[in-house]
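One chain of protein is taken out of this complex; the other chains stay put.
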């Protein structure tokens, strides 16, 4: 049975009719604001080459680990979905996806995808087994047209600026190409040094060697290593970066005396570092990076607390980012203290902290952000980038940290086509939250109206210096 | 003052009138579905003997640790309530309960009991000091009639299947008697091996000796011990079991090399096992049990994370299950990894994980269940088997794990008469949750209608292979 695909204008607004009316009025004032995307994982090569995207499966299924992990969780073989298997027939993979689309009921992926299907591709029937081919053909055909090339979509989506994320080892050629092109879209990079900061990262030692080559510094000496970071940060900033980003297993920071830091570095590069040394080195490097941020003005982002590649067999077979990363409990109170005691009151420094451990919202993060001038709260992240997750973020942080210690929305995605749907979801949830405060007479309507614009646009722009 | 007892037809549905209308329509389609009770602690002897239940206090007060722990918490002596005191006058105990019934305001026990009073016993006034005797007499008289015998209530309650929980040392004579009777009710067992798996269980060594006698295997040797489990599991399966159940202090699993597992077993049976050995042995046994599940198809349930018998004085006086079990924080990410890395992708294996630590819903359990094919999430358990608890379960798991990685409802109770009220509560809360998704245009109404039936009936039947 073919069902209509509908994107309701009131979706995600509160059910209570009085509250909804307030929310709708707020939303109407922000729905068309440009998109500020200050952190994410899109590929600069798309806009550098402006080559058309491939078929439906290549664009919407293969790169989206939110989607294929759910299919995998119900026993659908990743092989058949074309994950790590270039021999799979994309249409057959797509059909398998369509047959199992009911698994996504109640998930944000479902809402993002429906938006892409309806609003970007103009499809009017629901994705299901019986519409799989129609979808595959419609999407694949559209992608071959100029209107669906990366730059055209960027412009169509009203993106004011988007940040990608690159390693210090990246030569940023795609960013250079974009800047040197005649296209006006603003695509900037962000400095993500994990591959040369985390001794447990795959290829860490080779990465240091490469960093030495790139910079002309001796990255096996502590001063040379730090100088190389400074140099690459300056290069990234010159290519538009306004932020760095750090994806550590924990939020631990350290502030060692120079002699200890140098000795630790020697152990780490000598290759005999223990797990404790690796953790301490990452911790020390966060504080080093904070110091560099105070100097060069890059806003520092911290994304901690994930057990990466939990499924060993899958990792051995298919590698990273295959939907097997699992959040961990995360301490911030002790972990961030060395860094915050050094730089938390420094007006030159700005730190945006994220979490996947929602128990820390009210208990740790809001009190910390509600005290330290340098610290702000990143939005609900990853698994929590969802209607209920965003709602919990506001409910659990606002009363202690207020709204102005938060930084607007991050889509944090590589699923380019879903970016407008993600920002739209955040705007709707925030307007719904504000509307409840107004309906409960905890805030005036004109304040909510100011905040709706701040949360949708101004805060991200200011926090990320965009 | 005598108050009317009312069971409102809209109880537990959302207050918002538009959402309630949707919820009511959904609920109407599932309210009369048969009850699938795949996990609980009723007594097979009831249906084997079909003997009448005793008086009101014996049936509804003495066995219900939800009820008497609350009375105890307000200083009412367990002695006077007849707990561990056969000399207490049941009518006097019952009166004490009635006088303090206000303590249960806002608790699920209150709603379950009111349902039993009104719907099963037809009582029309509220339970209170002045109605205590009326209640005692009405209930006790009813219980003496055929209509209130165990089999009649089972049929009346429209129970399609109910699982009890037995130790491997149980001879399942009651289950055998039920199967050999002319009564058609489906009562099955579940394999709960804690007494012979947990070295810290009371009587562990005697239990191993008994297991050897029962099976003819040498349960003091590792191969004999494992063979005995296989044999008992097969016997339980032959008596209807489709699942095993494991109630460990933590969720820790291990996957030791054979030689280490065997050495650990020797230490454990030699009686010189440390607490760490005991924990490691339980951990290893979960993985062994998972392997057996992959072979024999019994669905594996894990109920971890309780500090049993927290009140030492009470335990010394009255023993287990006296309302002094307290939940603990629980790690799943590291704990389950050995087992999941071995069997998490095995299509023959199915693991249903429960928690009393709600912080793990969104952070750990939903991401794990949203990745591993073998893992599913058990419903809100024990203290969280409540309207708010069920609501939090859906709000915190659905966006990452979806609905189809959950397994419907478990009543998990020994309070037989409350079983319909518990399933009804779950159906109402789930319909309310679905109704909100529809009202917020996050799901279509026809999808919610499908899900209402799935959550109330189909998922439990499928997940437990019933």
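To keep things simple, chains are lettered A and B as they appear, and every chain counts its residues starting from 1.
Here is the rule we use: a residue touches a chain if its C-beta (ideal position, glycine included) is under 8 Å from a C-beta of that chain, and two chains touch if they have at least 3 such contacts.
Given the structure is predicted, the values throughout are model-derived calculations rather than measurements.
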Chain not shown: contacting residue from A:132, A:161, A:299 or A:401: A:401
Contact partner of the left-out chain, one of A:230, A:267 or A:363: A:363
Residue numbers in chain A that touch the chain omitted from display: 14, 16, 18-19, 331, 333-334, 337, 340-341, 344-345, 347, 359, 362-364, 366-373, 375, 395-396, 398-405, 436-437, 439-444, 446-447, 450-451
Absent-chain interface as seen on chain B, which is shown: 3, 6, 8, 10-17, 69-70, 72-75, 102-108, 111, 126, 307, 310-314, 323-329, 356-359, 383-384, 386-389
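Definition applied: only the chains that are shown with their structure count from here on.
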Angle (degrees, nearest 5) of the CA superposition of chain A onto chain B: 120
Between chain A and chain B, centroid-to-centroid distance (C-alpha), Å: 40
